[in-house]
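Written below as structure tokens is the structure these notes are about.
Left out: one protein chain. Kept in place: all the others.
Naming follows writing order (A and B), and every chain is counted from residue 1.
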Amino acid sequence: MTSDTQLFKPREWVALAILAAIILIVIPIGVDTFRLNLVGKYLTYAFVAIGLVLCWGLGGILSLGQGIFFGLGGYCMAMFLKLEASTPEATKIQSTPGIPDFMDWNQITELPFWWQPFHSLSFTLVAIVAVPAIFAYIIGAAMFKRRVGGVYFAIITQAVAAILTILIIGQQGYTGGVNGITDLRTLLGWDIRTDDAKTVLYFVNAVLLIACLVAAQFVRVSKFGRLLVAMRDREDRVRFSGYDVANFKIFIFCLAAAFSAIGGAMFTLQVGFMSPSFVGIVPSIEMVIFCAVGGRMSLFGAVYGALLVNFAKTTFSESFPELWLFAMGGLFIAVVMAFPNGLAGVFRDHVEPALLKLAQRLPLWRAGGVPLSSSAK
Amino acid sequence: MDPSAPADFLLSVEGLTVSFDGFKAVNDLSFYVDENEIRVIIGPNGAGKTTVLDLICGRTRPTEGSIRFKGQELTGMREHEIVHAGVGRKFQNPSIYEDLTVFENLELSFPRGRNVFGALFFRRDAEVRDRVEEVAEMIFLKDHLDTEAAILSHGQKQWLEIGMLLIQSPKLLMLDEPVAGMSIAERVKTAELLNTIIRNQSVIVIEHDMKFVEDIAHRVTVLHQGKVLSEGTMDRVKHDPKVVEVYLGH
């Protein structure tokens, strides 16, 4: 009880080690570059799912607009890469060389001022996190200061996601429209389309993900994390214990937005384009299901949830496209009705006890008393 | 600061009115609470008792009137600022964090690390631990520090919530029906607890249990239809014919 809050409990160290082993060793060894790139893409959604665990699982704030932040992060990255790909030499057949091709197609003759700073990589890297975080701050401050929460918040974030999508599609000349920003080639001259680059980007992505996971865990075990849960269940009590509830909610919403944005930027780098189809209502709500399948309270679960659902999606939509929507719909209903704690809950209630029982039969474990198994909690 | 305000009271409520779509739940209400006083507010259902507490702690905004606490105007301040000023509020139904242990419940109420970054980097040091144990002892829960709050008895939950206020060392505690659902023995202990508290704190209590009121009250305010019907010692109020008429019965 009175032991200080540890970042990871022993079993969580095991869980972290297993996760790191899977994404840093097992998968890279086990699959070819094409599949590795796919897994890398799935893992970018895990950033969003981790953010949702903090925001929704712990804090009870359901955002149906995480695609906004994923997209903003992704677009920031894509703008930089697009500018690098649009050198005057590379675009000399355009009527205005030196600007992105889609601008030229839309009779725009000058790079808009808000594209200018994205010539700089350091600005871009800051913007990837800052732009979505500031956007989240504006939404969060407006909503939480006025005590808007629950379904209202969910609907408003969804509406914002819809607005942003329509805006991106409508402003084709500035955003690339429905096709998004495509044909991205190099990062500071380094070709991101080669197999080697994809492998490197996979590892960068994986390491960043683990870093975000550790950061999220730091928040979860801090007093802040306990306050989030307290706010979810007894908001008034927290308020009358002298906390400014809105600030806490704004912070966690911004943090989740920043995580999503990092995921979005890594998505752009690994997949080579960014489009409004990752921003709108449908992708945003799918991101919630990654988190829900993994277990809304579990950071580790979020990563597995994102991996599994996306893997299932790819498999299903390749072989039985008509079944995928049924499966997805069923998944939504099932995680709500039958498995509110997702995979992590199933693991905790069924798999772990079974493992423990099994382990007790093995003399090796019985003798050592090694802290057993991992918990996805 | 208004110089005419009586400075010797801890809390002075003057001309307080709140209306919900024309219905005046509290109507031109005035009363004053001294330092180290236990004030009990009684009155029939719908008299506006809980609303008065809501108004003082900032949960509801008054339509008119002023609430002064240690010479500071509370109306217009936000809830957490009022808490920082030294007013604590216990709700009618025990409002505690059921999933957390008694220790954690008290720790979350400990008045340090109340902003975002303070909470992120909050450490559970000796000061916190000592204070939590000290308060736990006062509220008779010393042996239950590791117990999950959800499995406490109803009375223990009430104590825990009182403890969550005490750990903030407020100058004024407001308790909404603190002994509801308590056994006789628990009521006696709660009365003891309140009498210990007031050595350096004031308490406003809303209560229906007349026996308990008699045990603790220094003064009693009777509310009826949002107004003060009668005020004074329990003895005086008890024999006030108006009070007998609307509340205590014949």
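Keep in mind that, in the parts below, a contact is a pair of C-beta atoms (placed from the backbone, for glycine too) under 8 Å apart; a residue touches a chain by one contact, two chains touch by 3 or more.
In this text, contacts and distances are computed from a predicted model.
Visitor: For the chain omitted from this view, which of "Tryptophan synthase alpha chain", "Ligase-associated DNA damage response endonuclease PdeM", "Cytochrome o ubiquinol oxidase subunit 2" or "Urea ABC transporter permease" is its UniProt protein name?
Guide: From the listed options "Tryptophan synthase alpha chain", "Ligase-associated DNA damage response endonuclease PdeM", "Cytochrome o ubiquinol oxidase subunit 2" or "Urea ABC transporter permease", the omitted chain resolves to "Urea ABC transporter permease".
Visitor: I'm checking contacts with the chain that's been left out. Which of A:L38, A:M103, A:A197 or A:I285 qualifies?
Guide: Of the listed residues, the one touching the omitted chain is A:I285.
Visitor: One chain is left out of this view; which of A:I29, A:L188 or A:I333 touches it in the full complex?
Guide: Checking the options A:I29, A:L188 or A:I333, the one contacting the hidden chain is A:I333.
Visitor: Sort through A:A90, A:I108, A:A162 or A:I210 and give me the one touching the missing partner chain.
Guide: Only one listed residue reaches the unshown chain, and that is A:A162.
Visitor: Tell me, which residues in subunit A touch the chain that this view leaves out?
Guide: Touch set of subunit A with respect to the missing chain: 56, 60, 62, 64, 142-143, 146-148, 150-152, 154-156, 158-160, 162-163, 166-167, 169-170, 281, 285, 288-289, 292, 322, 325-326, 328-333, 335-337, 340.
Basically, only the chains that are shown with their structure count from here on.
Visitor: Give, as an integer number of Å, the spacing between the C-alpha centres of subunit B and subunit A.
Guide: Roughly 44 Å separates the two chain centres.
Visitor: What part of subunit B is in contact with subunit A in the complex they form?
Guide: Subunit B reaches subunit A through residues 57, 59, 78-80, 83-84, 88-89, 91, 95-101, 103-104, 107-109, 111, 113-116, 119-124, 129, 145-146, 161, 164, 168.
Visitor: Which subunit A residues qualify as touching subunit B in the complex?
Guide: Subunit A residues touching subunit B: 1-2, 4-5, 218-219, 222-224, 226-227, 229-230, 233-234, 236-245, 247-248, 251.
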